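Please find one structure pasted underneath; my questions will follow.
Yeah, one chain of the complex is gone here, protein chain that is, but the others are all in their spots.
Should a chain be cited, it is by its letter among A, B and C, assigned in written order, with residues numbered from 1 in that chain.
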Amino acid sequence: MLDAVSSETGGKVADYIPELALADPGDLGIAVTSVLGRTYFAGDATAEFTIQSVSKPFVYALVLSDRGLDEVARHVGFEPSGEPFNAISLEEGTGRPANPMINAGAIVTSSLVDGSSSQARFERIRSALSAFAGRDLALDDRVYASELQTGDRNRALAYLARAGGSLPGSVEDAVDGYFRQCSLRVNAVDLSVMAATLANGGVNPVTKEAVIDEAVARITMSVMATCGMYDDSGEWMVRVGLPAKSGVGGGIVAVQSGEAGLGVYSPPLDARGNSVRGVAAIRRLSEVFRMHLFDHHDEPPSPIASSSRTGGGVDVRVRGELDFIAAEQLLHHVRDLAEPVASTGREPIHLYLDGVTTVRPAAVRLLLAFATELAGEGVDLTMVDPNGVLVVDDSPTTP
Amino acid sequence: MLDAVSSETGGKVADYIPELALADPGDLGIAVTSVLGRTYFAGDATAEFTIQSVSKPFVYALVLSDRGLDEVARHVGFEPSGEPFNAISLEEGTGRPANPMINAGAIVTSSLVDGSSSQARFERIRSALSAFAGRDLALDDRVYASELQTGDRNRALAYLARAGGSLPGSVEDAVDGYFRQCSLRVNAVDLSVMAATLANGGVNPVTKEAVIDEAVARITMSVMATCGMYDDSGEWMVRVGLPAKSGVGGGIVAVQSGEAGLGVYSPPLDARGNSVRGVAAIRRLSEVFRMHLFDHHDEPPSPIASSSRTGGGVDVRVRGELDFIAAEQLLHHVRDLAEPVASTGREPIHLYLDGVTTVRPAAVRLLLAFATELAGEGVDLTMVDPNGVLVVDDSPTTP
Amino acid sequence: MLDAVSSETGGKVADYIPELALADPGDLGIAVTSVLGRTYFAGDATAEFTIQSVSKPFVYALVLSDRGLDEVARHVGFEPSGEPFNAISLEEGTGRPANPMINAGAIVTSSLVDGSSSQARFERIRSALSAFAGRDLALDDRVYASELQTGDRNRALAYLARAGGSLPGSVEDAVDGYFRQCSLRVNAVDLSVMAATLANGGVNPVTKEAVIDEAVARITMSVMATCGMYDDSGEWMVRVGLPAKSGVGGGIVAVQSGEAGLGVYSPPLDARGNSVRGVAAIRRLSEVFRMHLFDHHDEPPSPIASSSRTGGGVDVRVRGELDFIAAEQLLHHVRDLAEPVASTGREPIHLYLDGVTTVRPAAVRLLLAFATELAGEGVDLTMVDPNGVLVVDDSPTTP
Partner (left out) sequence: MLDAVSSETGGKVADYIPELALADPGDLGIAVTSVLGRTYFAGDATAEFTIQSVSKPFVYALVLSDRGLDEVARHVGFEPSGEPFNAISLEEGTGRPANPMINAGAIVTSSLVDGSSSQARFERIRSALSAFAGRDLALDDRVYASELQTGDRNRALAYLARAGGSLPGSVEDAVDGYFRQCSLRVNAVDLSVMAATLANGGVNPVTKEAVIDEAVARITMSVMATCGMYDDSGEWMVRVGLPAKSGVGGGIVAVQSGEAGLGVYSPPLDARGNSVRGVAAIRRLSEVFRMHLFDHHDEPPSPIASSSRTGGGVDVRVRGELDFIAAEQLLHHVRDLAEPVASTGREPIHLYLDGVTTVRPAAVRLLLAFATELAGEGVDLTMVDPNGVLVVDDSPTTP
């Protein structure tokens, strides 16, 4: 795998700030962390580099946690802009940057972090990104100093955002905070743990810390899915099918929701600013391990642990998580059992739900409707639910 | 559910062609078809209307089947354009329409269907869409006639595409085929079955016909995910999280990959041309039933059916589909069993894989590497695989 | 002059239609026709080529004559688009092409010519352009046939214009008429006479035919000044300062209003589609002969033919055209004469206007106000105006 990717050549180490140009173009590191907390890695997976734009989704997640989706949406949109990373892309009418993955949107996002000063905001960002990574991340002072000196275009974007009303505070504070967040040092393993935290619904699977809540993780992955790879996001979805984000430091994160987080590092970039070998590595991982979001999976394991006829009727033992499809499987099975049998007539049916871990809302509704239907037909169905899993969850789903 | 959505007001029935304006604004139909082939529906789910742009992803799937991804990609791109449905959006340099969900891209796509004449191509389209729906779809002659008369902008897009080199044939043939495909009559149930066919990896779950292959279904859902709702695609991903496509006839399809297809119908449209109540219905279904692509699911049911100590060691019975995470769960379990026990020393471990339906490539690799690792440690691990599921699948994943 | 320009190399003969590629890249012709009707020419000034886009201002002039400015302005705008010749440039809101010098605007303009059929409209165009040139212009059938075959982008522009409401008739008729107008054969002498007709207020200075009226000529030159050289119009104004129009056949016209018309021909084109040596020739002519619109001229010849003291006072004989500045010169002179002289007191002043050809409105007003002022001061001023030139002309100035 590493060999296949190493053979990819081409690309050019970023040099728009002098410090970045010092990176070793030969470095290549890959890491995968599962939502069970195990990390697999290869190559230069502990070589450090600055996080750059890979910070954007994680700071966006922090701001969603601080302010909620509705307030954040007044300042930054969700739409892919079809344009490069440093595009202006302010929406007509609202003046909002198109999304938080382009620079204009990321600068506004960074400025929305709670905190009374630029320094305080940065400390919260550093602390949050460290929680995602599971270790303390440090600032690269020299890269930060370089960014400050060469950031005219970003200052311009910030002034445009402020003139449009989407940037509330001072421009210098906003770009200062943004440059610092971009200058945090990470390695490929850190990125894989950060991504795995999103994959795991916001809980760092290594440290077990709940960094953000599920809804925030869901929104963050959604925005990465449509906007994370800039003007290449559509083709990335087709060919890779994982929410992702790249940075000019050579890092890329990708998330297989519910499964794992990926982190790669290789400095040479293509014309769009993405790591050439990083893209190749994640694309190959996705293909070989069938990680694509829309990959077809065979029918999931049946939720029916056992089904046996006893003296008193039929005992059906149910297990695992019941989602819509699992509930359907269960219904098909019980519907068959409920058919009158010539010799014995209808037998009572007992559903034992004690082996069930959770029941998704769709399944709850489906089961309750089904039970009512069977009762109407005179079937004697008992559901044994000692853990009370058959409860409709109506809690709101947006932060 | 239907009531909640019915209370949504506003929107305006499309009137850019006179025939569309005749639709009953009060109609509201919803249907869900699971990948197990069961359909649930409510309201005016069998009221017919013209499919319009909802046809786009299905014709794209047909063309991918006919020509393969690489050839199709030379004619139509994958990128969200950040622009309305009738935007020009031809890529600089290549002249390709940005994606197959905007009109320019859909017209080019339609023209790429195999067939020696416009009539032959349309018959293949009608036949394919009928296979998706599981019943013969008929042409609405009056809508088709109306489209032909009012299609100047679409003709313009076709001429631009031909001038740019992405449309190979005659403009009149291309728009004629496109107008016919848009004029096929469907109902909400049809749409749900069509969507369920995508959700089910290309196999119609009702008729069991394999309409397209898995890879084509994956690509089609990918493009719907980033481009299906035009300049609203990013927010749709955040708030709904399902690949979808709407049409000015009032229909919308949405796909919960691996689970179900949704079809809704309600004629009044918002300013972007999406059905007001259709959007509300799908959004509500997604929220209530937690259908969002990035919704966090609890840990899936363990693949370990049973694990029992016998005289000859430990027997572990494995079941269902083994993906990366299931394999990890298995590894954790076996790793614990492999620890030397004070009283008995290490016991032999037998993994029975006969209950396993399929093994994903990532799991195969993980299991083989793990077995090698344990062997190196002197653990006596036997894998009983009567069905030969532990095989690396290296078949290509793109059509 | 011809030698200096001949040494310009580079450029490429247009080949987007095969017939154009047959032109001799070495041909170079230059012609100047003065508003007095004399033509000066050099080189291949009688070599024929197709007029192409050079036809645009003249057909626009014809349509302004047919329909008047207000109606034409409902279909085509006046604004430079900052874009290449084949840009789409339809105004948001109105759907009008930005101006009549880009293809979209020229196609709409061509379709607005009075006539019951495409053939009839073309005959009027041919006839009008022949009147501008002072000889019958013929259609180049082979170029016309080529244009018809390769005109997809122009058809697209026409469909967009029709969809936007600015093109009233059939698309095929419109592009057919446009392709014919572009395929008329001209030479550099023809172009110079056509331009001189604009320079001469619409009267062909050779044939003396009044082809269009003054207001139409004024509007036509105005649009050429801001839009004639596409996305190079601003720099052309700075460096050349003459309303102009180029065509891919290698021709360029330029107008020195009130003085002369220029026509040049040389097939090799630059990247913007302008004749390389044609541009160099007109630029050089403008520089050497100080033709720039904003070139500073010294004070014009005094309108005072003679001013002599006689027994009965002072006789001032005025001559030529009196514009604002000439009137001011006259006022200064008379004001001096009106000063009381010690020896004689104030003398009567007689202004003889019989040598005056015309008086511009500004001058009429100035003279009448001045006369009133002097009368108020007790000066004895008599104006002898046998031809009645001191009349305010309030006729409208737009067609």
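In this text, contacts are C-beta pairs under 8 Å (C-beta built on N, C-alpha and C of every residue); 3 or more make two chains touch, one makes a residue touch a chain.
Nothing here was measured: the structure is a model prediction, and the numbers come from that model.
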Shown chains that the omitted chain touches within the full complex: A, C
Selected residue (touches chain absent from view) among C:57, C:241 or C:278: C:241
Touch with the omitted chain, as defined above, among C:98, C:211, C:276 or C:349: C:98
Sole residue of C:80, C:164 or C:247 that reaches the chain not shown, by the stated touch rule: C:80
Sole contact to the chain not displayed, among C:45, C:63, C:107 or C:217: C:217
Hidden partner interface residues of chain C, rising order: 34-36, 38, 69, 77-83, 98-99, 200-202, 214, 217-219, 221-223, 225-227, 231-235, 237-239, 241, 243, 256-260, 287-303, 305, 319-321, 323-325, 328-329, 332, 357-358, 360-362, 365, 397-398
Missing-partner contacts on chain A, residue numbers: 88, 152-153, 155-160, 162-163, 171
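In this text, only the chains that are shown with their structure count from here on.
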Chain at maximum distance from chain A, centres defined as averaged CA atoms: C
Chain A-chain C separation of Cα centroids, rounded to whole Å: 64
Centre-of-Cα separation between chain B and chain A, whole angstrom: 20
